[in-house]
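Read through the structure below, which is laid out as structure tokens, and then see the notes.
Note that this complex is displayed minus one protein chain, with the remaining chains in position.
Take a look at chain A:
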Amino acid sequence: MKRYVYINDDESAHDLYCDNRISNRKYTVLNFIPKNLWEQFSRFMNQYFLLIACLQLWSLITPVNPASTWGPLIFIFAVSATKEAWDDYHRYLSDKKANEKEVWVVRNGIKKLIQAQDIHVGNIVWLRENDEVPCDLVLIGSSDPQGLCYIETAAMDGETDLKTRVIPSACMGIDVELLHKIKGVIECPTPNKDIRRFDANMRLFPPFIDNDICPLTIKNTVLQSCYLRNTEWACGVAVYTGNETKLGMSRGIPEPKLTAMDAMIDKLTGAIFVFQIVVVMVLGIAGNVWKDTEAKKQWYVLYPDKGPWYELLIIPLRFELLCSIMIPISIKVSLDLVKGLYAKFIDWDHRMVDLETSTPSNATNTAISEDLGQVEYILTDKTGTLTENKMIFRRCCISGIFYGNENGDALKDVELLHAVSSGSPDVVQFLTIMAICNTVIPTQSKTGDILYKAQSQDEDALVQAAAHLHMVFFNKSGNILEVKFNSSVLQYEVLETLEFTSDRKRMSLVLRDCQNGKILLLSKGADEAILPYARTGQQTRNFVEAVEQYAHLGLRTLCLAWRELREDEYREWSLMFREANSTLVDREWRVAEVCQRIEHNLEVLGVTAIEDRLQDGVPETIETLRKAGINFWMLTGDKQNTAIQIALSCNFISPEPKGQLLSIDGKTEDEVRRSLERVLLTMRITTSEPKDVAFVIDGWALDFALNHYRKAFTELAILSRTAICCRVTPSQKAQLVQILKSCDYRTLAIGDGGNDVRMIQQADIGVGISGREGLQAARAADYSIGKFRFLKRLILVHGRYSYNRTAFLSQYSFYKSLLICFIQIFFSFISGVSGTSLFNSVSLMAYNVFYTSVPVLVSVLDKDLSEETVIQHPQILFYCQAGRLLNPSTFAGWFGRSLFHAVVVFLISIHAYAYDKSEMEEVSMVALSGCIWLQAFVVAMETNSFTILQHLAIWGNLAGFYAINWIFSALPASGMYTIMFRLCRQPSYWISIFLMTAAGMSPILAIKYFRYTYRPSKINTLQQAERLGGPILSLGTIEPQPRPLIEKDVSTLSITQPKNRNPVYEPLLSDSPNATRRSSGTPFDFFQSQSRSSLPNYSRNCKDN
């Protein structure tokens, strides 16, 4: 599928492709109502309410005024629809602003100012500095003589550094005036959302350059929503417009996430629905029987002898309507409201503001805060998430000499400084590679300082370090790089750039040394991507050891290498490279293959070691969260040893003898299987012991494990509390999340870079660190935080409170609905099972909408334990994780409570208001008052901390109930005229109400007190301890008994011993699974460092009770 864009052709493309009108809108004015209604009614609950509301229109069966259902239903729908309309209106406004922005476009050979929405595919668009790009353009001209321009892509991928874009070679050198008249064709793929790839070709028509196909890459494009910077002007051909731009295509509403709690609420709703059907059937049958036997004798009801054919259905349907309030219509609105507030609390939280960058935390997804409290697995990225991603050059090893080993900083190592000043050729070459083998852009600030704009932090660190060592990369103009070394200026001309990809794991530069005209290949990359290609005869053992050593210190290593190219070799290769670059299919793979043809026979110069410091508070955060029973997995693209070192230093895994690290590896499928089985066996044996067993697996073995031994790996995943996965690709990260999710674990993925986006989107909760690798992850995530340590507060404070609050709110909503519904059911037994409603329509409607919803909404302020106590005792999170506060058994408790309260209210109302006082309206108001009083006390009793707002809501609501009813009682037209005034004057009314309250609440208080004092949950104990002000001691950290190691058929090795690493490396791009793999051969690691306290063992089965 291809698209042919004819440059500057004013007619042909107009109808073929859409114009540049951007539309993010979900609705139009015309389709808003039907589409929105359709969306709302696609939810089961709404369908149910609509069915009920429609049934109520049939006056024969409706027990109450249809308004009592239609009112709330319309209200709820109006609220949702208004919210949607509001959002959509804002989208419309921003679209309109973008669409009506004026841009310079060539029309009929003349530059004209038109609105952005009128741009068509093939138009030439002119941009000036700081303009926003209106659509996806292929560059054809720029003010820069080399055809470069700089763009900022922050709006697209969140990366704030400038990126260079270059005009295609075919357009190079075309006169500015001629650009208006340029004609040609661009062959490009159909619109897609890959913002990193654009595989196209361009051919210009005569008189420009005839029949020369020029390959285009993403480098030649500027995409919609980027900004042109540091470039006076640029112009380009529109290739994708409107909603078909790369940004437009990648826009999309991610699938809504459903929390475990929502799923539970849905399940309970389903159960209530079934219960309701049963009640309706029983009462329907009873009603029909009563009608046929008794009602015929009750002459005053004047039943006709023969009814219509649907006669048998009438009574069941009436009961269906009467019982429809069992499922509270208000629950959805209430939940949406409180969830919005939970999210706001996260946004507002001052203790989660990153002070360095003053970035507040942000909850993008407002609907899943409860899930935070139920997290069981955290999958974390390493770089930038646990570490600061602030790279600092620490050590290096040049030609076998280690620098920086003594003082930990190579820049201060006198030996290195000496070597630099003496001009040792290896060292100088090493520094040259450090300084120029990269994609860094140096810019000179006004004060004369040189600022580097680097895409990768490692490159930045290397260039900075080289500058410190007097190799200053100070200018890059077009293809010419200028480096100042000890006051002499060296120039290099870049011939080709072999870019870094995560598959190749290295980058190279082919350049011509302007001093002597030699062609050089400079490479830098991961050890396994460089060392295997060392020139035959070079001893790489030194470098392997250096890499080992640095990795053990948790440093990131890069190997630097170079070689000289012969002129003919370069020319031959260059043709292939160009050809590969202009292929449309599998370009990336082809390019990689061609690159490999030249990147061999390298002269390895040395190894650099870059430190990436741990973020503040990472070890404490991990320890606290692990105490809370959360399991951690580290998924990193880094090397195994670096990962293990970082893991050790941040409490991720415990050192021996507390912890045990099992390694799964193997070169072949069979080896991986054996290794996996061995680890699994060890894991099974050790689960019962208080020992932290972790496993480590690398991307290669993981691939086998995921594809061939998924079941065994899944079992391992369940058994293991900790895992380290190194060298994993973004899609493997997502797959791991998928595996844990498939075992019904709640997963949280946290990361900061673009490679974490898939994992973040896949996980139940995605948390992005708004860090240095750009905002890509933060934008895709449900929550974005500034620092890893905020995760503790996010989960333990916000997640836990949200869970507790929603648990109460949802169950309470059912309680109050069931309460009034049970009373209706009881009443039907004394009203001839005919489906009479005891309560009038106004009361029924107001009960759900006003009387009972306000007090419960302030439960969002309730705190069962103070934040400090929770942080101090993170184990308490267990109650949320295991769903202790909302599950069928707690729900049964609320169900029983509502049944009990209904009995109390009903019996007292009908007995206190018997005989001469048994007037329908009065009895109904007595019963309703009883319900209101009871619910106020229930909320009060379930509230743990009363703020002024809670008092206002609970007791104010009670007063509000009387106020509303007095108003209704004052209206002669209302059904309850004077009723409430009469009741309030009767002593028997107040006596009955107090009786109901006391009779309803005292057993509940007694039970609660008994459980609170004699069967306290951990929460209760902490509450008591906290409020009595005593010292809170936790006896959780009991030292486990030392036990002999299980050393089956796996050998144990000390980490301090030299590793017998197999120095055989395989080409990464090789497709053969049988290629030789390095094997670490260290299934067990002893970690010799101080012992740490053990962690509590939670057994998973206790979740079920």
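Here, a contact is a pair of C-beta atoms (placed from the backbone, for glycine too) under 8 Å apart; a residue touches a chain by one contact, two chains touch by 3 or more; residues count from 1.
The rule we apply is simple: contacts and distances are computed from a predicted model.
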Options "Mitotic checkpoint protein BUB3.1", "Methyltransferase type 11 domain-containing protein", "ALA-interacting subunit" or "Exosome complex component RRP45": UniProt name of the undisplayed chain: "ALA-interacting subunit"
Selected residue (touches chain absent from view) among A:D131, A:D199, A:E244 or A:D460: A:D460
Identified contact with the non-displayed chain, of A:F878, A:W894 or A:F961: A:F878
Contact with the hidden chain (one of A:S508, A:S898, A:N965 or A:S992): A:S992
Residue touching the undisplayed chain, where the options are A:N31, A:T190, A:S421 or A:S918: A:S918
